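All protein chains but one are shown at their positions in the complex.
For chain A:
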């Protein structure tokens, strides 16, 4: 069965070609590129029309999605008058009817608005992180530059989208936090404070261990998208290049960087501390775009599994001297923190409780936990429940928020039994959501309810989570 694919993705601003015959000027970016301009304009024109049309009926809420038999179209207006449109295909398969006639069956329910809406919004935020806002680029430069940047960014970004495996986690777009004891956490805190105090250029710092966040000096929204970038793009590619380098007969165990007493090295920054001519590639990022609109360099440094992201004021490009100083300052300390955390982490992992299938999300701190998803390799994640059950989770989640803001305030619980005799329970208490999948074939509703109560009592005894 063909799965969901990206049909098209485009960005337009209706103000840019107000006169007839200039409609093409409205299009700022269009994917796929090899579509006739005429078709591009038609697609965009349709969207314009739908947006305007629906506005009549719902002036407060703009159009979000358009369902057709073969496609699903998502609408998003990230900045005033800028619209982003993403169209995905509906999965289908060929069937033979009673009359022996072959026909194509479309699985409309397989595509969830909430999931692709989230994918679309994330794509904008990712662009904003690296390029800044559309309007700011226009202010500082011109439409051509904006078009260039959109092209430059989205051409690559769209290639990394994995629409077929997008699910409820994309909706949450949360953060995995590393469970750590207080003393270890304070040590990390003090290390970060010391780094920031020693290097005045460093404006913000984030600390991660593997893919788990420990500390963010950035605000939550910026961290959320940076976290997404780090864990889905930068770290996997860094790991790949590292694995690529492993072909040299170095062995699997981490070895200190030659010539130094620690394990630290730059992921973004100079690849070789002995080569002052190669400063490496350091991305620029834009944070606090709503308020102070800061432009920063993102220097990422890793020792063992501990990563520190140093966000340095972009007004002065970091020199090799700074990189060297940072390396000798951070390297040893980060190496020792990294090894101490791994020790503690190993202890925790060995004493882990029996795993049941659940997903947890807290809107307040974006904390996400899932025993449903497992990372198979750097870039692919697999789930241990069938896609239809995964979709049910998404549906329950969407249902909690279906009826607008007033509903979102309320707590709720949904218990479902699937055709395959699987129980799916979704709970929402205050700002937290909790989903469990139970494979108890002959259980009844009361038993399932009891089971979930037990799980909550044992797992959420330290938070205010009512059942």
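Side notes on the structure shown:
One rule holds in what follows: contacts are C-beta pairs under 8 Å (C-beta built on N, C-alpha and C of every residue); 3 or more make two chains touch, one makes a residue touch a chain; residues count from 1.
Here is the rule we use: contacts and distances are computed from a predicted model.
Per its UniProt entry, the chain excluded from the display bears the name "Regulator of MON1-CCZ1 complex-like", taken from "Coatomer subunit zeta", "V-type proton ATPase proteolipid subunit", "Small ribosomal subunit protein uS7m" or "Regulator of MON1-CCZ1 complex-like".
Shown as candidates are A:30, A:154 or A:177; the residue that touches the absent chain is A:177. Of the candidate positions A:52, A:93 or A:193, contact with the hidden chain is made by A:193. Residues of chain A in contact with the chain left out of this view: 177, 180, 182-183, 185-187, 189-190, 193-194, 196-198, 215-220, 223, 362, 364-365, 367, 411, 430-432, 462-464, 466-467.
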